[in-house]
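Omission of a single protein chain aside, the complex is shown with its protein chains in their original locations.
Just so it is clear, A, B and C label the chains in written order, and each chain counts residues from 1 on its own.
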Amino acid sequence: MDTTPIDLGHIEVLQILDEHAQLDEALDPGYAPEQLLRMHRGLVLTRAFDQRMLTMQRQGEMGTFAPNLGQEACQLGQVIPLTRDDWYSPSYRSFGAQIWRGWSMERLFKLWSGYHEGFPPPPDVNDLPFSIVIGSHVLPAVGVAMGMRYRNEPHCMVVNYGDGASSQGAVSEAMNFAAVNKAPVVFVCENNGWAISTPLGKQSATSNLAVRGIGFGVPTIRVDGNDILAMTTAVEQAANRARNGEGPMLIEAITYRMSLHTTADDPTVYRSQELVDPWEARCPIVRFETYLQRKGILDAEDAERVRAECDAEVIAARDRFRTDAVARPREIFDHIYGELPAELEAQKQAYLDRLDRKGVE
Amino acid sequence: MDTTPIDLGHIEVLQILDEHAQLDEALDPGYAPEQLLRMHRGLVLTRAFDQRMLTMQRQGEMGTFAPNLGQEACQLGQVIPLTRDDWYSPSYRSFGAQIWRGWSMERLFKLWSGYHEGFPPPPDVNDLPFSIVIGSHVLPAVGVAMGMRYRNEPHCMVVNYGDGASSQGAVSEAMNFAAVNKAPVVFVCENNGWAISTPLGKQSATSNLAVRGIGFGVPTIRVDGNDILAMTTAVEQAANRARNGEGPMLIEAITYRMSLHTTADDPTVYRSQELVDPWEARCPIVRFETYLQRKGILDAEDAERVRAECDAEVIAARDRFRTDAVARPREIFDHIYGELPAELEAQKQAYLDRLDRKGVE
Amino acid sequence: MPQRTMVEALNLALDESMDRDDAVCIMGEDVGINGGVFRVTKGLHEKYGERRVMDTPLAECGIIGTAVGMAINGLKPVTEIQFSGFTMQAFDQIEQNMARLHNRTMGRFPMRMVLRTPYGGGIRAVEHHSESRETYWAHTPGLKVVIPSGPRNARALLAAAIDDPDPVIFYEPKAVYRAFREDVPEERETMPIGTSQVVREGKDLTLISYGAMMRPAREAVEDLVDEHGIDVELIDLLTISPMDSETLCKSVAKTGRCVIVHEGHRTCGIASEIIARINEGAFEYLEAPIKRLTGYDIPFPYFQTEQYFLPDADDIIESVRETMAWE
Partner (left out) sequence: MPQRTMVEALNLALDESMDRDDAVCIMGEDVGINGGVFRVTKGLHEKYGERRVMDTPLAECGIIGTAVGMAINGLKPVTEIQFSGFTMQAFDQIEQNMARLHNRTMGRFPMRMVLRTPYGGGIRAVEHHSESRETYWAHTPGLKVVIPSGPRNARALLAAAIDDPDPVIFYEPKAVYRAFREDVPEERETMPIGTSQVVREGKDLTLISYGAMMRPAREAVEDLVDEHGIDVELIDLLTISPMDSETLCKSVAKTGRCVIVHEGHRTCGIASEIIARINEGAFEYLEAPIKRLTGYDIPFPYFQTEQYFLPDADDIIESVRETMAWE
């Protein structure tokens, strides 16, 4: 009988830019200025998109959606280190990451206003569609990574899910399958403190979610999710490990849901503003801008210009969406099977007759 | 941002009687001789029952069942510390524990030969029926414990499951629910090395399953499952913690499946005898008998007598089973609902007419 | 009598059941301070505390599995699954334990518990938020399946479901939640589970529906009677399983014609079962094929097109007239 105590390892918390935008020089990933500015623009664009969506939703032009205010760095940081051959499996709150990966904003506007054509990943983007059902995309994401191993491809999969999702049994199973199969997958648990009205303390008895990986033999790291440099660094390392056949890794990214859960939610019912206030000071965009300004590669005027450009980009996309988006009731029977079976063909014909009767194009 | 490294605690491995039957005096639970002899008889009876079942199965008198050779100490150790007010949720391999808890052997013979009346826990026994579906009893067991807290009852629930079951998402959810609700439940993960043909190494990437608790905030201990004193001691402590409102605990009991997975299984296909041999020397009954003999409270003759008495008890139960067990096809519509709905009443009538036609009593 | 929405009526049923019986408790995601995503449990956390109104972790299998255990221990949990699409996550616990433990233990552990969940389309929701999969539960022995159609019967049926000795799947038509108000008496009121209701008597054709589809059905009946002179008998199923075939067969034996309307998919849908039963119980009275007006056998569409998936009053009128015209 082996009686040696078990080595549970050590879980780091990675922060490179602290809350005062001070860089930990030893950990500086050393990105070129153009890359830093690209990242900055990505953050600003994400927020501009988020705000536009909210306006459109309030005006009845958009369905229910989940704002991502304050989580921009966490989201972009997950995908910046990925190549086009790598895969990404977003959650419903990840549109910043989706835009970075190559989803057009028109597509995302369509998605959130109920047009089916907004849902599939663009043809040239190796992303999964996100799953509305919490946690149900994580096993498929692991399966995609197992497929890479099957084919001996040196790529990886990054899959995002929330603190709430971590309670789903399927997410635990996913970690176990990944660990047992050494699947090249990086789990990013985006801990924003809340699952609708449920705070982390009611979701889990542990003080953190990184420890979840330990139980399944998945190496783990905690990262300041509002520090874009820490996020990209952690994901890059985990991705490289995975690509090298060293198996999965779990990153707990600590951030905060500053806004509504979704546009159908009223957080004032269950959380006080005092809980939110301290996080205002941790704004990932302000932090990064302060750093870039200190570094001398972005001044206040530049920042203003980027903001205006991003707004304009979003508005242009919205306008294209407005002309493009057309409901296609005649197509709801398409894409059910490879080929429509005779039985369904009959249902489809009856349906089309019914549309004719109703005068629907 | 809190950057203190996470304290992952330490997972003990408890052994009190070592493989040479040497007692760790410092840990001696100090049971009275009568109690030690009761435990011994329980072990012997469990094995006698197991062997009789196997004979009956080979003779066509019993359905498929799962032998528990070599796991007797592990099983009895789980229930010896329980009171009648405590609850127990067995697995399908736990009949030693069931007998100790008050299930008659006739009932178990009926259960395993396909008579429904063998399945329900006896009226005065606070046990769950075990679940055939791996892992699906663990959440209900946690729910029973949550009910104790609801009613402020100072009891506990012990729930047993295997190394294979630990992979089920529902078992992970159960640990999380237990931890979050501080439910008075003791998880006993009976790690016997195998889930049918699947060894632990393919089931999990971790070297042990105790660590699973850490991920959910469930304190954890590892125990030599072939040491009955270690088992009772660990379960007693965990049960007391639970009864005192200190929440759940996970015990990984390390043992070995010496025999077939079930009588439908042929382990020679997937495991070599060399893997099994070392465990012969770890036989929990021999170890305990050696200790009792050294302690001077059981001699070889006593041991022989106990064996004979247990055999006789099992055979008497078998004989009662043979006269008692009667298939009752007319009752398969009983116990579906509190009251049989009119619709089902009609199906039942048609069914009874059909039995009449077939000349079935 | 006070006018109430279905949400308010359900809240009333929960409140009065909790008030009468300490064994009744509520479990689910966001059912506590937040009062549930549709506010059905609003105020109950404040009134009964978190001992009896429990916010759970985000795991439906965990919710139903632990509720089964609470029921074993003699409590009467009323669980909420936020949308019926997420009951799939709990399918194993529903089928293997909730539906079967009573039988497995020969009555030693009856499963007094309710699974409440909003179902159906019509609120412009995202994928998995508009399903009607009552067939899954109707096909599962050991369960009862109840679907109210308005505030008053919702309150009475939920109270009855909580009292019931058996496990009840309680499907709430979310399109009706706040669609209209109805008189709902202050005093406790229950309705028997297992009984359908003839909402309007008629002699020409039997129209059978339930849940959210009762609204277009009523609208269609009004038009059919007034504009087309067709004397429709309208039946609200209310309990889907066990099904009240007697009422259905009696009606069709009288009318000879029948149309069935539901949102759920067609193949093996509730309408198929009704047809099978009428075939068995009133075959000789049938004057025309029974017409199914149901959801198609395709995933519920994205919300810009959902209105075309769902039957409406015009479709019902059309189906009834077609069935009347059959010779």
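One rule holds for everything that comes next: a contact is a pair of C-beta atoms (placed from the backbone, for glycine too) under 8 Å apart; a residue touches a chain by one contact, two chains touch by 3 or more.
Model, not experiment: these values are computed from the prediction.
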{"item": "Left-out chain, listing which of the shown chains it touches", "value": "A, B, C"}
{"item": "Residue among B:A195, B:V235 or B:I254 that touches the chain left out of view", "value": "B:A195"}
{"item": "Hidden partner chain, touching residue among C:R112, C:H129, C:R215 or C:H265", "value": "C:H265"}
{"item": "Contact partner of the left-out chain, one of B:G114, B:P154, B:G245 or B:P278", "value": "B:G114"}
{"item": "Per the touch definition above, residue among A:L37, A:L69 or A:L128 touching the missing chain", "value": "A:L128"}
{"item": "Residue in contact with the excluded chain [from A:M148, A:I221 or A:A239]", "value": "A:M148"}
{"item": "Contacts of chain C with the absent chain, listed as residue ranges", "value": "85, 88-89, 91-92, 95-96, 99-100, 103-104, 127-128, 133, 135-136, 138-142, 241-243, 265, 267-273, 275-276, 279-280, 283, 286, 288-290, 292, 296-299"}
{"item": "Chain not shown, touching residues in chain A", "value": "116-117, 119-121, 123, 128-129, 131, 133, 136-148, 150-151, 169-170, 173-174, 176-177, 180-181, 334-339, 341-344"}
{"item": "Touch residues of chain B, complete complex, unshown partner", "value": "63-64, 113-116, 119, 132-136, 164-165, 167-170, 195-198, 202-204, 264, 269-270, 327-329, 332-333, 336, 343-344, 347, 351, 354-355, 357-358, 360"}
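As a working rule, only the chains that are shown with their structure count from here on.
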{"item": "Farthest-lying chain, centroid of Cα atoms versus that of chain C", "value": "B"}
{"item": "Distance from chain C to chain B - Cα centre to Cα centre, in angstrom", "value": "40"}
{"item": "Separation of mean Cα positions, chain C and chain A [Å, integer]", "value": "36"}
{"item": "Inter-chain centre distance, chain A versus chain B - centres from mean C-alpha coordinates, in Å", "value": "43"}
{"item": "Where chain A touches two or more other chains at once, by residue number", "value": "167-170, 202-204"}
{"item": "Chain C residues counted as touching two or more neighbouring chains", "value": "57, 59, 61-62"}
